[in-house]
Structure formats: C-alpha cells, structure tokens
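The structure follows.
Every protein chain except one is present and positioned as in the full complex.
By letter and in written order, the chains are A, B and C; residue numbering begins at 1 in each of them.
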Amino acid sequence: MQPVELPDKIHVGPVIDQGHSLASVSDKVAGIVLKRKVTLGWVFGLLLSFAILQNLMAGATWLIIKGVGVWGINIPVGWGFAIINFVWWIGIGHAGTLISAILLLLNQSWRNAINRFAEAMTLFAVMCAGMFPVLHTGRPWLAYWLLPYPNTMALWPQFRSPLLWDVFAVTTYLTISAVFWYVGLIPDLATLRDTAKTPGLRRTYGLLAMGWRNSARHWQRYEKASLLLAGLATPLVVSVHTVVSFDFAVSIIPGWHTTIFPPYFVAGAIYSGFAMVLTLMIPVRRFYGLDDIITLRHLNNMAKVTLATALIVAYGYTMEAFFGYFSADTYEKFMIWNRMTGPYAVFYWCLILCNIITPQFLWSKKIRTSPGILWIISIIVNIGMWLERFVIVVTSLHRDFLPSSWGMYWPTVWDWAVYTGTLGMFMTLIFLFVRVLPMITIFELRMLLPDATVKEPVAQ
Amino acid sequence: MSSKTKLAALVLAGLGVALSGCARLDMQDQPKYKPQRPSEFFADGRSGRPELEGTVARGEMQEDSAFYSGRDEKGDDIAGFPIAVDKAFIQRGQERYDIYCAPCHGRIGNGLGMVVRRGFKAPPSYHIDRLRNAPVGHFYDVISNGYGAMLNYAAQIQPRDRWAIIAYIRALQYSENANVNDLSADVRSKVPAVGAPLTPEQKAAEASQPLVPKDPDFYNFPAEPATPSGVPGARGVGAYKTNQPERK
Amino acid sequence: MSAYTEDDQDTLYGLMAEFETPGQLVAAARRTREAGFRKFDAYTPYPIHELDGAMDLHDNRVSLFTLIGGLLGCAGGFTLATWVSAVAWPLNIGGRPLISVPMFIPVTFECTILLGGLTAAISMLLMNGLPQPYHPVFNVERFVNASRSKFFLCIESADPKFDRQDTEGFLESLGPQEVAEVAK
Partner (left out) sequence: MPQLFKSSANSFARSSIVVAVLVLGGLGGALFELIADSSYATRQGDAREQPIPFSHAHHVGSMGIECRYCHTGVENGPHAMVPPTKTCINCHSQIWINSSTLEPVRESYRTNESIKWTKVHDLPDFVYFNHSIHVKKGVGCETCHGRVDRMPLMYQNASLEMRWCLECHRNPEKFVRPRQFVTKMGYEPAEPQETLGPKLVREYNIQKLETCWTCHR
C-alpha cells in the first residue's frame, strides 16, 4: 500500500516529514514506550483521571445498593443520562473504526499515523458506552440475561426488539474492534519485543506478539486478514449506530419516529468521533513531539471530515424541523416547537451553536491547520454532540401525549458521578495505553517512507 | 486493557456466575406477607390474624339457623335436611366423607377406620339403631362441635359439605341395612339366593380380604398407655372418660 | 545438486542472508525461487507486496475461511432468531408474524460480521502457526532488525535442494550483507 501522492493544492504537506528512515520511525514510536522516562505530567494526568474514575466506582456502587432510582429518571423521562451517554460514547467510538477500516479500504495513506490511537479510543469508548445499559438494568450482575442462552427460565430475548439488536451490535462491535486492534498490534508488539532492553519486557511483549517473525508468508495472510477485517468492520460501524438510532426511530415518540435517524446518527457519530480524535491527538502530538508523524496534513484532513459530517448533521436538524412542520401532526409540530422554545430550549440553541455554527470556521484552511484553535473547536463539537443526545432524549420524552403526564428531567449527582466516572475511565485507559503500547502503527508508518519503495537491482 | 485487568475481570465474572448459582435473587424474598408467612410485627409471630370476637366476614353472615347449626328455633336437632338432596349432592358427600370421616369411621361407617386400628377410641358404628334413628341435626352438631373423643371439624368441613356428608351417612345406613327385596328385579336375579352356600371362589375371595390385615408389621407401633393423659384445652378430650356426655 | 546430509538437518535450520533494501530482497527471493528452492522465507519489517509475486504466494484460504465463517454466522444468526421467535418462545404481540424477517436482519447481520471477523483473525493466526514464541530464526543475532529496518531471506535445510556449501554459495551470489547459519 503505497502513499497516494496527490497535488499539494489539496493536501497540506506530506503524511510524514522528511528525514525519517525505517530505523528512525521504529525507534521513535517504540521509544515512547520503552525509552521515554515517566514524566510528572503523565503521572499527574493518570492520577487525576484515576481519581475521576472513582466517581464511576462510587456511582455504580450506590446504584447497585439503592437501585436506578438514585438517577434522575422517572415517568415520563425513563431514559436519561444512561442512554444519552451510551449514544454519545458509542458515537465517539465510531471514528476509530472509520479511520482504520474505511480509510484502509479507500487506501488513504494518512490514516496510518492515527489509526492505532483512534482504534484504542474506539475500544475504550465502547467500554464506557457499555457501562450505561448494563448499569441501567439495575442489576448489572444479571446483564448476561440479555444474551440468548439456554436458561432455567426457558426464556429467550425478543429478537424483534431494537434493544436486543443493540446488544448484538455493541457486543459485536466491541469484539471486532478488539480483534482488529490486536491483530494490528501484533507486528508492533514484535518490534517492541526486539527493541526492549530488559528481559522482562521482552518476554512480556514476546508473549503478546505470539512469536511474530515478520515472515513474508505470514505477511501475505496477515494483510488479507486485515483487509477482510476492515471490509467487515466498515458495514459494522455503519450498522452499529444505525441500530442505536433504531432504539429511537422504531418507537412512536414524536421526535424519534423519523426515517432520517439512521444516516443522521451515523454522521453524528463520525462527527463526534473525529472531534474526539482531534481532542486527544492534538495534545498527544504536542507532548510526545509527534509533529513529524502526525503532520498538519492529518489535522487538516480530520478537520475536513469534521466539517463534512457537521454539514450532514446540520441537514439532519433542518429535516427534523421540516418534518415537524410538514407532517401536520399536532404532536410532531408541538415537539419541535417545544424543543426550540420550551423549557429545554437553551440546550437546543447551544447545540445549534456548537454543532452547526462553530464548525463553519473549519472552512478556513488557516484554522484547519492551527492545532490550538482546532482543539478548542473539537471540544465544542464534543459538547455539542452530547447536547444533541440530551435534546433528542429529554425533549421528546418530557412532554408526553397527555399533558397530565408531563414532567421534567434533571440529572442527579449520581448521574453526573457515573458520567464523569466514565470520562475518568476513558482517560485512565488512554494514559495507560500511550505508555504501554505503541500509539502509532509502526509497520504501517514504515510503508509510507521513501525507503520502503521496492527498486529491484538489475540482475547481473 | 492490560492482561492483568482482563484477568481480574475474568475472575470477577467467574465469581459472579458462581454466586448467581447459589444465591437467591434479591426479589425472590420480598418484604410482604404471603399466607402463613411469619411476622416480626405481631407478638404471636403470625401474619395471618385471627378473627376478632364477633366479626362477621363478608358473605359469611349465618342467618339460616337450621342450615348453619342443625337446630330449629327451639334448639332441637332438625329432622329433615335444610337443603335439597340429590345424587350429585350425595356423591359430594361421599367424597368428603372419605376424606374427613373415613379415617376413623371407616369407609362403610362401621367405626373401624385406619386411625381407630392404630389405637384411637373406636366410634360407634352408624348402623346401630340409636344413630339410624338420630335426626340429621345430631350429625351436623357432632361434625360442627365434636363429640366424645372426636374433635370438631368446623374448620375443615364447610357447612354445605357437612350436610352432604350427612346425606351420604344416611345412604350408608340405608345400604348397610338393605333388604334384598329392595333391589329391582333384574338386579336381584344376579344376587345369590339368600342362605345359599358360598361357592369356593367366593369363600376364598372373602378370606383374602380380612377386615384386619394379616401383615404383622401393620400393628407394629409402640404401645401407648390405655388411659390418655389428655391434651389440656382440647375440647372433647376431657369428656372422653365419660364416653357419652350429656349434650347441652 | 547433491543432497543434504543427515547431520545438517539435525543441527541446522537453514541459512539466512541479510539485505539492506527491499529491492535487493525481492530480487533475491525471485532468484531463490527460480533456482528451484521451495522451503524458504523472506522476513521484512513491513508487508512487501512485490514479494507475493516473487515468492509465488497466493494463499487465499483466509478469505475462504472468512467467507465460510461469515456464511455460518449469517445462517446461525437467522436460525437463532427464527427458532427463538417461532419455536422456543413464540410470543404473540398484537398479531404480528412470529417470523418477521426484516426484524431479524440486524441480528443476522451482526452475527455474520462477528463470526466472519473472528474467523478472519483466528484463521490467519492458525495458518501462520501462531502463537509460536520459539522459532529457529530468532537464533540469528541480527534477526532483531527484521522488525526494524533490515530484510532477511532464509533457505531451510529441509528443502530437498539444500546443500550446506552450495546454498551458502548461492546466497552469497545474491549480494547480501551477511550470510548466517540458523541453528535449530
């Protein structure tokens, strides 16, 4: 897979800076794990994240002791933070699979520098997402009841329910993401094994690398398997958020029951996922001095994808409003009007600001290539996408068909504990990941180098 | 996720699975009363509360004195059934009789039921003149209030069923004292002539069905003293010694 | 060509040549194959597609197994959904059909992906003989560079054409940086 060289009018700079050789990229990326001293900043970050993770511990413990009533959910808003955060996290996860699978299929060479990191992010985000439905069951230790297995109750899950599709989609997504990630790691683990100095580390990475020896016969099957996994993961990633959107779209709640939900959710997922990759990538790139590997071209490309998905999402919002008007259905009309002017209107307009107005700055190439501003925009988009889920879930539910069933939803301290706790868990895992595993796919970086081109000597 | 975390997660998952196997689910025992469940609230430890004196439960107002007490206004046992008697009613009585009465009174009312064979004081046979001539109200009173060694069956047998049992007792009394001439002609023709010697087969059949089983283990119970020590408070037991108490 | 000796096969896994550039390796691999060797392998820090042609590597079994796995997952998922909904736990919900195919598509699809993906990864590992923490090639001191920056070609002593002297001479003729013995 050779770098696709296109005119520089489109791309800003190369996918990897000049002056790198096969040895230097290997040493640079492996060095972050093996040679680099543990910095105070990293320790502080890890401890802070770990401290925030304790919110999840406390929140989950209290929830298990007392039941889901400790959350703010009640009639009519039975789905609160749990589903909001679930959808948000799953959406964030999508960027990883998109970058590693779809861009691999599209032969986009710039993906090589960021795919490992994005895949790890996917894995951790899906783990965070999984927390919410499992905790929302109220009896997490019985969460395995969601799976079809022969049991003493002679009961089976309802295969006609989108909530069960969710179980299948999310578990498949987690499994395939983990497998894809690990398969991608094997050659790099071998590099770490061969580069590490202490026997303990070499043995550890050696076991994880399973004895990978870079054989050409192995590489041939390996590439085939990677391509197949990418080919399978691509429809998977689209299906996952489609299924998540079915949780809403298959119901008959005004504001949920729309056919635009699947594409609009997938676009929103990619949107928030790319924003999250930017949010994480920009500081990591700076702290670990990876400017030469994660170049401005990467940031530029990611910003473009963010802008494109922002426009799709904007189209989605417009359509929602249009459906409300065009359906001529009292409830639909009321729903969209209530969304814009009701008690939660401020969240709606914040989300428009965050998700539609802010990304318009990305039309400017200058902004697309300024990491600092890009970072701020990416955070705003993350907040905006969270608000979008909040608005969709809460505004549709809090005004039931009968005014007698109207109510309000506000998260309790335990909602916030679990939510911030998953943020802590996510960050803790990211911090550990960057120290323990190569955060950039080394063997794919090598392929981007000029050295990697095969120039056969003329046979004598 | 490091392999250590994975391992810990696996161990935890394994524990969870193991625990789910032996621990009962948390909603399996709920803080609510089901019939006969003990209570920590009431001093006697019962959740089912006894009726207060004078309480009449809905639908249990017993206005029909003949039906509910077996006595007329003067307090004498009634002679006729206060309820229509038909075949189904007698069959119901037979079923109830076999459940509640047969253990002592025997299936045919001869007073040699299984419990009696184990040492309970034998009740009189129904087929004595005194009982054959007793009014139905007498039987009702005995079932409801006990008689001699017999405790009352008021809690076990509902009033309507008591009358059904009495109807069946009447049928038993009639059948045990029946005359062959009471049978219809075609049935009578199948009955061997009165006084005719039994065929050997009939003799054998009779011998093989003794009233008292020949199994030596059948009576193999620890001997009990002939004089009952009595159960304090047990109604009827104290009166047992006089055997035939004056009623009222 | 003379045959290998018993001694060689007992102690020697093969001979390994080290190359500086991917181009040299591809050329060497092509010539090794043309010379009639079959039991040989190239070791490179990243996949080189030119080697597939040079070494005549056309193993499509991973694809085949993935297809089979995916189809099994597809059939399994649909069968599970149908069996559960129509046989094991038929539940009449407002008279809707028990076997409602559109509703089974998501689960069928996810099962297809799950089984297909797992088969792809597992069959790749199995056919590559992994995990295999011990392998004779690791005995070569400089082989650590195979996962960093250097390119290796190893002809195994198990090859019928292998001969300690001749093969070493052949490898030297390919212009390597170094030819090393690979102990068993």
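In the analysis below, a contact is a pair of C-beta atoms (placed from the backbone, for glycine too) under 8 Å apart; a residue touches a chain by one contact, two chains touch by 3 or more.
Bear in mind that the values here come from a model prediction, so they are computed numbers and not experimental data.
Visitor: Could you run through the displayed chains and say which ones the absent chain touches?
Guide: A, B, C
Visitor: Kindly state which of the options B:V85, B:L112, B:V136 or B:A149 is in contact with the chain not pictured.
Guide: The missing chain is touched by B:A149.
Visitor: May I ask which residue of A:P157, A:G211, A:G231 or A:G384 touches the chain that does not appear here?
Guide: Candidates A:P157, A:G211, A:G231 or A:G384; residue touching the omitted chain: A:G211.
Visitor: Considering the whole complex, not just the chains shown, which residues of chain B touch the missing one?
Guide: 10, 14, 17-18, 20-22, 24-25, 27-30, 32, 34-36, 38, 44-46, 95, 98-100, 103, 114-115, 118-121, 149, 151, 153, 155-156, 222, 224-225, 228-234, 236-237, 240
Visitor: Since one chain isn't shown, list which residues of chain C touch it in the complete complex.
Guide: 131-134, 138-144
Visitor: Considering the whole complex, not just the chains shown, which residues of chain A touch the missing one?
Guide: Chain A touches the chain not shown through residues 149-155, 193-194, 199, 202-203, 206-207, 210-211.
In this section, only the chains that are shown with their structure count from here on.
Visitor: Starting from the mean Cα coordinates of chain A and chain C, work out the distance between those two points in Å.
Guide: 31
Visitor: What whole-number Å value describes the gap between the mean CA coordinates of chain B and chain C?
Guide: For chain B versus chain C, the centre distance works out to 82 Å.
Visitor: Which residues of chain A touch chain C once you look at their complex with the stated criterion?
Guide: Those residues of chain A that touch chain C are 1, 21-23, 26-27, 148, 154-160, 162, 164-165, 168-169, 171-172, 175-176, 179-180, 182-183, 186-187, 190-191, 193-195, 206-207, 210-225, 228-229, 232-233, 235-236, 239, 243, 246, 443-444, 446-447, 451-457, 459.
Visitor: Inside the complex, what are the residues of chain C that reach chain A?
Guide: 21-24, 26-27, 29-31, 41-52, 55, 57, 59-63, 66, 70, 80-81, 84-85, 88-89, 91, 93, 96, 100, 103-104, 106-107, 109-111, 113-114, 116-118, 120-121, 123-125, 127-128, 130-135, 137-138, 143-149, 175
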